[in-house]
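Complex shown without one protein chain; remaining protein chains in place.
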Amino acid sequence: MDFLAILTNALRGALGPEAAIYALAAVGLNVHFGYTGLLNFGQVGFMLVGAYGTAISVLSFELPLGVGVLVGIACAVVLALILGIPTLRLRGDYLAIATIAAAEVLRYLYRSEWAEPLTGGVFGLKQFADGFFELNPFTGALDLGPFDFSARALWLMVVAWSAALLAAGFVGLLVHSPWGRVLRSVREDELAARSLGKNVFAYKMQSLVLGGVFGAIAGSLLAVNSQSLNPDSFMPIITFYLWTIMILGGASRVMGPILGSVVFWFLLTFLDSFLRQAIGAGLIPSSVLAPSDIGAVRFAAVGLGLMLLMIFRPAGLIGNQKELRLDVR
Amino acid sequence: MSGEHETSGEEVLHEREELAQAEHAIAESSPSVGAVRAAEALADVEPVPGVAKLDPILVADNVSRHFGGVRAVEVDHLEVQRGTITALIGPNGAGKSTFFNLVTGFDQPDSGSWSFDGTDITGTSAYRIARLGMVRTFQLTKALMRLTTLENVMLGATAQRGERMLVAPLRMVWKRQERDIEQRSDELLERFRLSHMRDEYAGTMSGGQRKLLEMARALMVNPSMVMLDEPMAGVNPALTQSLLGHIQALRDEGMTIVLVEHDMDVIMSISDWIVCFAEGKVIAEGRPSDIRTNRAVIDAYLGARRALPDRADTPKPVTEDET
Partner (left out) sequence: MTPRLLAVLTALFLGVFLGPAAAAVASGHPAGMHGGPTLSSVAQDSEESLQGTLRGPDREAVSGVTVTVTQDGAEVGSTTTGDDGRWTVPVPGPGAYTVTLDTSGLPEGVAPRTVGGDVLDEVVVRPGASQGVIFQLGEGEPDDGTGGGGSFDWGRAAQLLVEGIKFGAIIAITAVGLSLVFGTTKLINFAHGEFVTIGAVAAFFLSTSPGNLPLVLAAVLAMVVAAVVSGGFEVAMWRPLRNRGTGLIQMFIVAIGLALLLRHVVLIVFGSRRRQYDEYTLQQAWDLGLFRITPRDLTITLLSFAIMLAVALMLQRTQIGKAMRAVNDNSDLARASGIDVERVILVVWILGGALAGLGGVFFGLTQAVYPEMGFALLLLMFAAVILGGLGSAYGAMIGALVIGVVSQMSTLWFPASLQYMWALLAMIIVLLVRPQGILGRRERVG
């Protein structure tokens, strides 16, 4: 077993573009849940409309990629409005089910034959992000001993991590303002906030839109990252990943989602590499675990991790344990 | 009506009479400015349900609300005199809290209209009503647990520039106002003797402290009328006195207080006017002395004590924050 290789892989996973993209989407989720208490289980839906908004703009309407990203953001705003108007007046648990259902409805819709002229249906879309890679200032690969990142990956990493950090910083500014105070009061008790003259619905909507926009940008980056797009890449499990990331880092902490994503992807890639090596080296007999089962093991591990986190350390890595003890609801 | 009922009614009447005299003596000894003012304003008002007041701040007409087939509230006409402490009393499930919820915009009635300070606020949403100056508290205290005591109070301030999303990231726009709000909050915390809890999470407070906090928070809105839903429930006797003092002081400053309360001693000692609900209707109103001897009130209480509580009509003991 090559532990160095496993570690390098894991580190690469922790720093790679995917970790950054998930961090960005989780920052959005943190606005929803961490600061406003909205149980959004449809964050992947925002990523989907963001990604498709971008790709369709480029492919079907020949707009520049940058404009495409703006279109993706606009789609997320519309989705937030459509979703929010009926559901934000509902009790939290209804919202959870309505959002997960809405994300699934979107996925069914985008992959349907009706939408095929625009979305490519089940075949998806490809090659729409050339504009992004043409701007790549990096000319060669980065080689740091065991690490090496291609120029392409490097460019994506820089952009995605910048986006995630900027988003987190912006959220930090916002939540430490009177606006953030109202948001947190809505999370604690929306009736109390209303009794003090706060338009709770408007704040929830603003929160839903803001977090959704971060989700949409993450979706666009995801599409750019792989240069291909398929509705079935936007399964509900992505949302569960994001929840795990947010809680792992620490909900209602500005840097929680960033830290959470790094650690999450480190652990996930570590497990992946480790199992692959262990099966390859015969340490785990293939009768017990075939290489094709590794994907399932990793999903199971995420599930178990989410459970254990929520039971034993719901405040996550940098969450405020004291704050959590007050959670009597 | 049975003979037995008559006798016990008679007994209660007698008991109440005695109590009243004792209380009257206490009240006489130190009538505050507000109490005198309120007594004058209400001096010529007939103690009958739906009677008109000299200067009503809240007027409700034909307000009704049904849960399923059960009548929760059916108020033909009710006025609340400005600058008084008005208590709503009545047996459990009489519709006091529901009436509260209706007029403050937290529940929608089946019919009816009401106005506050001359403005028709029928169907106005709760947050707008609060901004107009009618602020309420809740039966189960709603301290914002994971906000500090100071943040809880500061939240109450209205027209905060920094509460607008687009302005929020620009600190310089709201910094000055924030400082003023903080100063006002500190004064209120001082007044309610909560300064030592200033930077603690509100979730760490005792039940009584939370009641005080809720009141301080409500005052930050600068209301002209405060509606208190059972302000004494779950508060230890030592704090009760101080809470009562605060309520009376607010009235003396010219604020109108409406409260729902079960403790008869409290009500009789601080109210200027009492409205009695039973089965959703206003069955009596008047000064404490009128209510004490009111036949309908006593029947309502005794009747309620005899009959088993109707489950559908009883408020749920634990009401989550659902809308």
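As written, the chains take the letters A and B, and residue 1 is the first residue of each chain.
By our rule, contacts are C-beta pairs under 8 Å (C-beta built on N, C-alpha and C of every residue); 3 or more make two chains touch, one makes a residue touch a chain.
Remember, it's a predicted structure, so these values are computed and weren't measured experimentally.
**Student:** Can you tell me which of B:101, B:160 or B:185 touches the chain that was removed from the display?
**Tutor:** Selected residue, touching the omitted chain: B:101.
**Student:** For the chain left out of this view, which of A:120, A:197 or A:319 touches it?
**Tutor:** Residue touching the chain left out of view: A:120.
**Student:** In the complete assembly, which of A:29, A:175 or A:302 touches the absent chain?
**Tutor:** A:302
**Student:** Touching the absent chain: which residues on chain A qualify?
**Tutor:** 18, 39, 49, 52-53, 56-57, 59-61, 63, 71, 74-75, 78-79, 82, 86-87, 89-90, 92-94, 96-98, 100-102, 104-106, 108-115, 117-127, 191, 222, 225-226, 228, 230, 232-233, 236-238, 240, 243-244, 247, 269, 272, 289-300, 302-311, 314, 327-329
The rule is short, and it goes like this: only the chains that are shown with their structure count from here on.
**Student:** From the mean C-alpha coordinate of chain A to that of chain B, what's the distance rounded to whole Å?
**Tutor:** 46
**Student:** Would you pull the chain B residues touching chain A in the complex into a rising list?
**Tutor:** Contacts found on chain B: 104, 106, 125-128, 130-131, 135-138, 142-147, 151, 154-156, 158, 160-165, 167-169, 171, 174, 178, 201, 203-204, 217-218, 220-221, 321-323.
**Student:** Given the complex with chain B, which residues does chain A contribute to the contact?
**Tutor:** Chain A residues touching chain B: 89-91, 170, 173-174, 177-182, 184-185, 187-200, 206, 210, 322-323, 326-328.
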